[in-house]
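Every protein chain of the complex appears in place save one, which is left out.
Up next is chain A:
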Amino acid sequence: MSGAGPEIERLMALLSKLPGLGPRSARRASLALLKRKDQLLIPLTRAMQDAADKVETCRICGRLSTQNPCPTCADPARDQTMICVVEEDSALWAMERVGAFTGTYHVLGGLLSALDGIRPEDLRLDSLVQRVRSGRVREIIMALPATVEGQTTAHYIADRLKSFDNQVEITFLARGVPVGGELDWLDDNTIAHAFKSRR
């Protein structure tokens, strides 16, 4: 308790729930916001209200956006014949940051997980199949994590899309030595994959 009043206590309590913030850093953030009310607190409140009012899930790809369909799906310059399948929006943002991909995305909203009981029907898979069925798609790129759950999900999707084999090519992201990576610090599987995928 800071004794600063229930409103400020509530602000601190809510901020402390955000990723990267604990009670102490939430107190510091609250103080910074309160001290710069006009420059930070009020614009932040408005921005958060706007986001809360406008953000929704794109009906085509499932990403979070304030437009529906999202700017990527609605952009005629994007290659609509390619779909990159990602786990969450964070992966999509990473891909967009790189700018190496000019196609569209599909956000699954999770991965199949035996431990957490996440089943195929819990993921955004039906809409992916529907997009493929539309006939425009030529390539599906599996950009899912290189983990047991990620690759199990990728193979499950590939299997589910088997009936479109003659229409759609399914590809997987390469695995190997990261930029700046030293072999000494890499795990055995990464080195083995890097060797297998050598050019």
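Rule of thumb we're sticking to: a residue touches a chain if its C-beta (ideal position, glycine included) is under 8 Å from a C-beta of that chain, and two chains touch if they have at least 3 such contacts; residues count from 1.
Please note the rule applied: contacts and distances are computed from a predicted model.
The chain absent from the displayed complex carries the UniProt protein name "DNA repair protein RecO", chosen from "DNA repair protein RecO", "5-oxoprolinase subunit PxpB", "assimilatory sulfite reductase (ferredoxin)" or "3-isopropylmalate dehydratase large subunit". Here the missing chain is touched by one residue of A:Thr66, A:Thr81, A:Gln130 or A:Thr147, and it is A:Thr147. For the options A:Arg78, A:Arg124, A:Arg138 or A:Arg175, the residue in contact with the chain missing from this view is A:Arg175. The chain not shown here is touched by just one of A:Ile42, A:Val55, A:Ala94 or A:Ala192, and that residue is A:Ala192. Where chain A meets the omitted chain, the residues involved are 19-20, 112, 114-117, 119, 146-149, 151-152, 155-156, 158-159, 175, 187-189, 192-193.
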